[in-house]
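As you look at this complex, bear in mind that one protein chain is not there, while each of the others sits in place.
As written, the chain order gives the labels A, B and C, with residue 1 at the start of each chain.
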Amino acid sequence: VGLGYWGPNLARNFQTSADFDLVGLCDQDPRRVERAGAPYPSATQTTDIAELLEKATPDLVAIATPVASHVPLSKAALEFGAHVLCEKPIARSVREAEELLALARKQRLHLFVDHPFKYTGAVRVVQQLYATGALGNLFYIDSVRINLGLFQPDVDVTWDLAPHDLSILSYVLGGKNVTHVRATGSTHNPHGFIDVAYVDLEYKGGLTAHLHLSWLSPVKVRRMIFSGSRSSCIYDDVEASEKVRIYDHGVSFEVDDVEQRRQVLVSYRRGEMRAPAVDLREALAAELTQIAAHIRGAPSGASLGDEGLEIVRILAACETSLAKDGARVAL
Amino acid sequence: VGLGYWGPNLARNFQTSADFDLVGLCDQDPRRVERAGAPYPSATQTTDIAELLEKATPDLVAIATPVASHVPLSKAALEFGAHVLCEKPIARSVREAEELLALARKQRLHLFVDHPFKYTGAVRVVQQLYATGALGNLFYIDSVRINLGLFQPDVDVTWDLAPHDLSILSYVLGGKNVTHVRATGSTHNPHGFIDVAYVDLEYKGGLTAHLHLSWLSPVKVRRMIFSGSRSSCIYDDVEASEKVRIYDHGVSFEVDDVEQRRQVLVSYRRGEMRAPAVDLREALAAELTQIAAHIRGAPSGASLGDEGLEIVRILAACETSLAKDGARVAL
Amino acid sequence: VGLGYWGPNLARNFQTSADFDLVGLCDQDPRRVERAGAPYPSATQTTDIAELLEKATPDLVAIATPVASHVPLSKAALEFGAHVLCEKPIARSVREAEELLALARKQRLHLFVDHPFKYTGAVRVVQQLYATGALGNLFYIDSVRINLGLFQPDVDVTWDLAPHDLSILSYVLGGKNVTHVRATGSTHNPHGFIDVAYVDLEYKGGLTAHLHLSWLSPVKVRRMIFSGSRSSCIYDDVEASEKVRIYDHGVSFEVDDVEQRRQVLVSYRRGEMRAPAVDLREALAAELTQIAAHIRGAPSGASLGDEGLEIVRILAACETSLAKDGARVAL
Partner (left out) sequence: VGLGYWGPNLARNFQTSADFDLVGLCDQDPRRVERAGAPYPSATQTTDIAELLEKATPDLVAIATPVASHVPLSKAALEFGAHVLCEKPIARSVREAEELLALARKQRLHLFVDHPFKYTGAVRVVQQLYATGALGNLFYIDSVRINLGLFQPDVDVTWDLAPHDLSILSYVLGGKNVTHVRATGSTHNPHGFIDVAYVDLEYKGGLTAHLHLSWLSPVKVRRMIFSGSRSSCIYDDVEASEKVRIYDHGVSFEVDDVEQRRQVLVSYRRGEMRAPAVDLREALAAELTQIAAHIRGAPSGASLGDEGLEIVRILAACETSLAKDGARVAL
């Protein structure tokens, strides 16, 4: 359900998956249904979710619509008796997200959250670097996720872009909890949504992460710096061939010698850099395999509703901070 | 005075300037004096400022020492009767900076602030883009100035790195005033100085600038984004050949069509980019020419003590905000 | 026919085209047929071209197999009565290519040559720069097309990679004829095919182009320099956001002043660079539209067999030159 940018990718991956059959497609806009549905003539094609459920009788419904409709569509699917795979963020408020989880529990169905970054080769490399101690203690994390002026119709830039950072960080940091947030932002468009925001996240144990989110950047940047005591790494998703770069120097706290200082000042980095080979295969296929395993009752790494709820909690806290002029807000 | 990283550049430019003679060099460390003084055998070479003033009787003293000594050395030079060219920041507190300006006025001498960026081709291009309206209204400015772990002995990362941003922004924005600041930071080194900081600057009229300052980055970044309503530009000082890139699209607030949305999502920018030729000549030579003109009484663009004082004011406000856990501080 | 790397792209584009229906898929390897055919359950799927023709009765057969089978498969399709869209090079020898063209003429069918670069935004920009005189007179063209060690099973590196350069240059230069070629190469693999080659092309009027072709490069490079008297441009197909860069300086033949010389030596370019927005939509869709128009008898830009023959002629001349130790060979 939802055949804008992401939906057709979902459709293609369900179709080619060994675990799923693509039984139907749905979008409010009939032109999108027609265009996206062309390669799948045997799948039910409709503009109405009720008709989709009735005719296609799906076991799982994937929802890739604008944020505002995530909750009603997920509810419809769960009530019909289908598992749900929902885009992030799963709801616009903590209360709604909690209701959705409760409904899934009541129906004994799974509410999955679409979290494809977790299955990309690049993010897996970063996760391994952290988990194995190769980075040492993390000093801080800085993420820049800025865009080309693509405004969302129903949410501000934090709800649009931060979920990606939040889910990547949750995975890399092994589920470490965010304890406080702080957010500032500004609005420069006629729709009134915040289009530039800076978010500070404090994790349990003191680690901080800083996000620069923007719809007003002339270039697309997707770059996260993980600064660590043993080594540091940069994950740049826009890079074609070197998505993860690892810098093997720890930071030296003693640079007394003037000659060494000068060297440092004129050079652009120190120590060796290496860029491991990164698996570039599409993450969605691996995600669907995990989801299928989970439904069959096998242990899986699939992201469930509680992960989606946690992201909504953090986004809601950012909203509170934005409303209080950047105050530090506890979760 | 001060022959660490920057001092030898000053010495070389004074020597080759048509307006100045290099009459003496001074540093506490005799090895530095020897090394830096080798090409200038006829210049007085000493580890003592008093001896320098007495023997070399300079008309102008340039001070490129650690921040803590800027005030005592500048005072000594002014009291001797020499003009002063001082590195930024000129003092560690507003009160000291004001005293220095008062002393210069009393002595009827000039207190110049070293501001070489103003004379670089790249910053001049950005200034022209703003001044001529080519950028339109500025939406926001984002600057990343992050380093290789080069810790300063006597100041934190804001006093070390932010002066560059503050002086560039002051020049580009035509002296627009900072009205409020907000700063957060953290410390990960045994010396106790803040080594990662994020600073928000609010300018008169509502424009905001955000600075990411760090001594804990694996790579050196010097990148400022000026996001504007008519066009945007990126000034990347680490780039060898394209220091300023101008993106000629204004941001579109209407992207209704799904196909256009998809285009935007998969592309990395829109519209034409152009990178003008940038004058790469050394800025210091041009700066010394302006300083000489100013001393002779001609109109000049040389930066004077009041510019240096303004930077100290902003840095002191950042310090207050850091101490108050990121509170918004008015200037 | 042929479901290796390129075939599935063709299938998808035929399926989504408004002008074509995908009626069948064929490959010798049944696993490929199964994998590539999954999204198209209603299309005939077979490992036998005869069965494909009989069951699917196509109006047009697209051939994306290894080079050695282009001729027999094309003949089979033409004899059956279908138009053909064949990958480059269409044959391994001039004689075979000529026979194929003769057969198409005799059958009154079209033999199209797959030439998608012609429909990419980047190549169209370069073509316009040349055609409008913005580049002035071309001094020379240099192309680097080097790979990651992907050896072809049945042809050497010139037959594998040069067709792309030859077709791009033919389009950009408006069909200007190659009059002479010269090629040198070497072999470092056990299969005996040349895996590194350098090719010189001389065009009517004296323009020269030089190709570096390799399967032994550690990185993938796709970069063409068009050096002109009024401006120059670089087309880099690996670049995500700046595929075409235009340098607006003509070359200056007078650099007498030592200071200017020094400037040039230390800088990385002169004059302004601009990177126009380039249409990133898939070229194949546009190509199929042109092919459909051509079949309906409308004027079109579709590439026909004579273009394919010309490429085979040049490749054959390269083969002669390689056999004669780099001798200059006239076409």
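Here is the rule we go by: a contact is a pair of C-beta atoms (placed from the backbone, for glycine too) under 8 Å apart; a residue touches a chain by one contact, two chains touch by 3 or more.
None of the values given here were measured: they were computed from a predicted structure.
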With the missing chain put back, one of C:A68, C:A102 or C:V238 would touch it. Which one? C:V238
Looking at A:I63, A:M273, A:A286 or A:V329, which residue reaches the missing chain? A:M273
Touching residue (missing chain; options C:R182, C:K243 or C:H294): C:R182
Taking the full complex into account, what residues of chain A touch the chain not shown? 240-242, 263, 266-277, 280-281
Please output the residues of chain B touching the missing chain, sorted low to high. 12, 15-16, 35, 38-42, 219-220, 238, 240-241
Residue numbers in chain C that touch the chain omitted from display: 4-5, 29, 32, 139-140, 142, 144, 146, 148-151, 182, 184, 186, 188-191, 196, 198, 200, 208, 210, 212, 214-220, 225, 227, 229, 231-234, 238, 245, 247, 249, 251-253, 255, 258, 261-262, 264-265, 267-270, 325-326, 328
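As a working rule, only the chains that are shown with their structure count from here on.
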Averaging each chain's Cα atoms, the one nearest the global Cα mean turns out to be A
Express in whole angstrom the distance between the two chain centres, defined as the mean CA positions of chain A and chain B. 38
Compute the distance, rounded to whole Å, between the mean C-alpha positions of chain A and chain C. 38
Going by the contact rule already set, what residues in chain B reach two or more other chains? 267-270
